[in-house]
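Here's a structure for you.
Right, chain A next:
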Amino acid sequence: MGKINVKLISGRTLDQGSTLENKMSKEFVDAAAICEVNQKNLGTLGVSEGDNVEVKTDFGEAVVCVRVNNGNPDSIAFVPMGPWANAVTGSDSGGVGMPIYKGIDSEVSSTDKSVLGVKELMGAI
Partner candidate 1 sequence: MDLLIKNGIVYDPINKINGEKMDIFTSNGKIVSNAKDPKVIDADGKLVLPGGVEGHSHIAGGKVNAGRIMRPEDGRKGIEPKGKLTRACSGYSVPNVYATGYRYARMGYTFVMEAAMPPMAARHTHEELIEIPIVDKGAIPLLDNHWMTMECVKSGDMDKLTAYVAWILKATKGYGIKIVNPGGVEAWAWGKNVSGLHDRVPKFDVSPAEIVKALSIANERLNLPHSIHIHCNNIGHPGNSETTLETYGLLSGVENSDRQVMHATHTQFHSYGGSNWGDFCSKADEVAKYVNAHDNLTIDLGVVMFCDTTTMTGDGPHEFNLYKLTRRKWSNHDVELETGSGVVPFVYGAKIPPHAIMWAVGIELPLLIDDPWKMMITTDHPNGCPFTFYPQIFALLMSKKKREAMISEVHPVVNSNTILPSIDRELGWNDIAIMTRAAPARILGIDKHGKGHLGSGADADISIYDISPEEVDPSRDYAKIEDAFSYTAYTIKSGQIVAKDNEIVAVPSGKTFFVDPEIDKSLMDAMLPDLELKFKEYYSINLANYPVQDAYVPNPYKISTKGA
Partner candidate 2 sequence: MSAENRIITDVVCPFCGSLCDDLEVETDGTKIVKVKKACKLGKSKIMGHERIESPLIREDGKLREATYEEAIERASQILSNSKRPLSYGWASTVCEAIEKGVHLLEEIGGVMDSTASVCHGPTVLAVQGVGAPGCTLGEVKNRADLVIFWGSNPVHAHPRHQARYSYNAKGFFSGGKEDRTLMVFDVRKTKTADKADEYVQIEPGSDYKIFSAMRTILSGNEDVVPSEVGGISKEKLIEIVDRMKKAKFGVIFGGLGLTQSRCRYKNLENVISLVDEINEHAKFTLIPMRGHYNIAGFGQVCAWETGYPFAVDFSRGYVWYNPGETTAVDVLNRKECDSFLVVAADPASNFPKGSVEHMKDIPVIQVDPYHNPTTEFADVVIPAAVAGVEAEGTAYRMDGIPLRVRKLVDVKYPSDEEIFDKMLTKVKELKGA
């Protein structure tokens, strides 16, 4: 069971953006319940593309599907904006209304758990 410690970044992707008005669809889960790491980190995690990983922060955890993106340096994992990213994002707004959505200290590890759907995820709140 491999794990990496990274800064988590969330943000827009084409796939996430083109399904954001259709969030109850499978396409949205496929687009947003993912975590991108580089090939090296994939090796460290001991998983293959398409496997699930668990992202843990001080604020929560979420299971997502891992993908390779070699644009990410070793220190970074990327999760598209959406409820999975927000399950591990802190709500403190720093006194200016804005949570830190980018640069969250996280641990990513391989897992046997499955990805929660939107309804299950909301039900868990």
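The set was built so that all candidates are chains of the complex that A comes from, given by their letters.
Definition applied: a contact is a pair of C-beta atoms (placed from the backbone, for glycine too) under 8 Å apart; a residue touches a chain by one contact, two chains touch by 3 or more; residues count from 1.
Computed from a prediction, not measured in an experiment: that's the story for all the values here.
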Of 1 or 2, the one touching chain A somewhere in this complex: 2
Contacting residues of chain A [partner candidate 2, same complex]: 7, 9-14, 17-25, 59-60, 69-73, 75-76, 78, 81-83, 86-87, 89-103, 118-119, 121-123, 125
